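The other protein chains are all here in position, but one chain of the complex has been omitted.
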């Protein structure tokens, strides 16, 4: 359904061309001094129209906070936030009313629900992620203030271009300095050119987002089913366009032997650490204090300008060439979304772990 | 926590060396004629000691059904099943009492809970999956009888050996005919030899399981967060030793352009289908009627006979060489587990979709 | 938390004096032609300022629908609705900033969260029920259109005045014709006078709401924990000011013997019915097709004009006399709320029962 999380819980709502999109955040700890500009900052990182590498659809995407905050502090009650849909142009989509766009959700929504909002993706639009980003911005503040945890995501790969990035040292400034949000200054310009070429070619590209969470407390993750890696995987695979998730050594690690792959423990001045991090920061589904590192595969944007074979809702073969506004490569806007979902998962697990603390109530 | 699913819901319990392991299946539709031998068949596929390629630990793993069934039929009430732990040898593990085994869950469980069952992995043992397999065997019966849905999983890759398998035609018989459960008869013997070599070398191997679900009804999956791909990812990443999940084109698809990647729709005698299946059978997180195809990465078994650097619970550096019984490669026993979790996810989603049927009650 | 329901699920948010109050309805069946005026009708029944028997606080309470509906029909996606807080007068509450009002939630919220919105009850305000009423209005439409189920609630008792009402024949028109929403025309004027006397006396009254659901399908309710009576009890006891719930014979039935209390079955032209309805329409926690009949006790409004002993947040004894706007008796506005929660519970259970239908997918 449209709710995610057990103790820190978000419920998102909204279609791309309805009145608004939004989120209700339940379970936010009380007395948190909430920085609304930090929420807007994340929404701005996600919003369309940032450059010619993203969709030209212009949306202010200004967040409104409707509840849960009093005199700048969280009340412990649900926080409701919304963003109005201002630049919706349903007329752009009229020609799609009866057509199933290839690799979009038109066909499956119609089959599942017997109805769909054909104006630009409806609930399946990436615009749905606005609520996630706003909620994630709150989660980030909790993690940063209470645990000094930092979460960063960036473009690791676009099409066939892959960038080396040091997960220990990469910074937000480096990521944001790149128009494609790839912190490797050698590869970033090539990626930008590759995306622009795809745009000119009326085609689209996919790629890989890598995320790192640093300074994560030891002990987060709730076996058996709510292991940290499982919750992260669900969070990422619930995003539009994602096709894969891997943590630590991932698929590449399957070609190593156990003796090559195991992460040896050692004692670093009283703190138990591992020499390598093939585990990606979790063992037995629980954080071990090393960096959480994972990757998410995004398919190339389904909306392209090139002509495509498809069928209409009556089953007739038709040719389709998109004329709406769209991104040639969604990865540029994806880091804020991946960071948000990571923060939501970690905050939820943090609260769940705190519940185990047996200190008597004051 | 230890419960998975929304309407078809399993709760597993048990440590590897406690009294028993088991599962409670809640939400099973009533009046299903339950084939207990089919449950046992799946447990036998999972159990250790099947050949020299698996751990020599011998467990009968005979399922007992304690509730929820009356005169051979399900009552709609919870089905409780258990398997006793008979061949536990805690003495095998005494030398591990104070040691953190590399890439095992010893350290993280100790940190999270302040206590752990050091006898063979405890709750983090793969023995925990017995409950999943028993529950999944029931889910398989529901899917087969009510929707004619078939689920198969098999070894796609061991170490650097990869097998071509046709997802449209592969059969259970082909899978079970291979001692490593790779249905490709050319690669299967090489894999067997590779595993045996690792065993002799006191080392271990990882690999990839591929799964296909055929004849899945259109419309399964519950956006936004409980998309089919998200639930499958969570299910797989909740398993021990899994490091990655990808569906359809997965990570490989990120090097294609949109025009190459999109799955064109066409009308096949009244049924709308796609020419390719890069989507892996889901679009917008909802099944589209094509085969569901996904892959799961398993790391090499953490338990190896080779000497390894690690620390004990006091933080002292120690050298560890495992002497317990273990698998050189868990993938041989993994297909039953992957199939089970797939069946549980699909059954849960099937029931959720049925709830949308607005036909008045009789 | 702030979410209720398993398949038909509502999430409410909002404080009495924040920007707005609202609800997200998740799991609403698709393709329902939604009558927004029916939603507004229910909100109008709940809103303050209807007569001198309710609080003079004037609120338009006009619902805005932000998502989930397209061309007048539900999409199956979350339906977000809100009502702006327009007539909030925080200055009315300034004198309460440091005072714990007796039998209000001021003290417990402060202790639980370490912070509270002291402007008029915050989240504990009855204004929170707006979201429930809006969601319940949708549930009512589902039940009425798909199952012909009718739900009515009315004032059964005010203070010491009790009204006889025939649960088989009472109508909405009869309820709404009474300014106190008691459909018994003999007792209604006495109740109105009793409430007005309490108002003049700067005091308040409590009472009992009775609800009946007619034409409920047989088979609703999910043992063991989600029995129909249990879900109804939770729904009612989650409302502000409720102190008790009883179904069927309730507490009064405890003075009967089994032979007096048992509801004999008989065959009424092919339909199995009971001669009496001491069970209140459920047996084993499952609806049996008879009327669901239950009662809810509401305490007298905690806010009164009379001087009261209390303490401030520093623990100093103070005397308090309310000067804000308030209801001398909340029961007059409660029927819409009780009906709403009843409809939400029944719709949720209806969808859960439908999921058991084993008809193959089309």
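We call the chains A, B and C, going by the order they appear; numbering starts again at 1 in every chain.
Please note the rule applied: contacts are C-beta pairs under 8 Å (C-beta built on N, C-alpha and C of every residue); 3 or more make two chains touch, one makes a residue touch a chain.
Note that the structure is predicted; figures quoted are calculated from it, not measured.
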{"item": "Chain not shown: contacting residue from B:80, B:190, B:276 or B:357", "value": "B:80"}
{"item": "Absent-chain interface as seen on chain A, which is shown", "value": "6-7, 29-31, 76-77, 146-147, 217-219, 223, 350-361"}
{"item": "Interface residues of chain B (partner: the chain not displayed)", "value": "1-3, 9, 11-15, 18-22, 24, 26-27, 30-31, 64-70, 73-80, 82, 112-117, 122-123"}
{"item": "Residues belonging to chain C that touch the chain removed from view", "value": "1-4, 6, 12, 100, 102-105, 107-109, 111-113, 123-124, 128, 157, 159-160, 198, 201, 203-208, 218-219, 221-227, 229-238, 240, 242-251, 253-267, 270, 272, 274-275, 278-280, 282-288, 295, 297-304, 306, 308-311, 315-317, 353, 356"}
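Assume only the chains that are shown with their structure count from here on.
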{"item": "Most central chain, judged by mean C-alpha position against the global CA mean", "value": "A"}
{"item": "Interface numbering overlap (same over half, different under half) for chain A and chain C", "value": "same"}
{"item": "Rounded Å distance between chain B and chain C, as computed from the means of their C-alpha atoms", "value": "45"}
{"item": "Distance from chain B to chain A - Cα centre to Cα centre, in angstrom", "value": "26"}
{"item": "Where chain A touches two or more other chains, by residue", "value": "1-3, 12, 112-113, 123"}
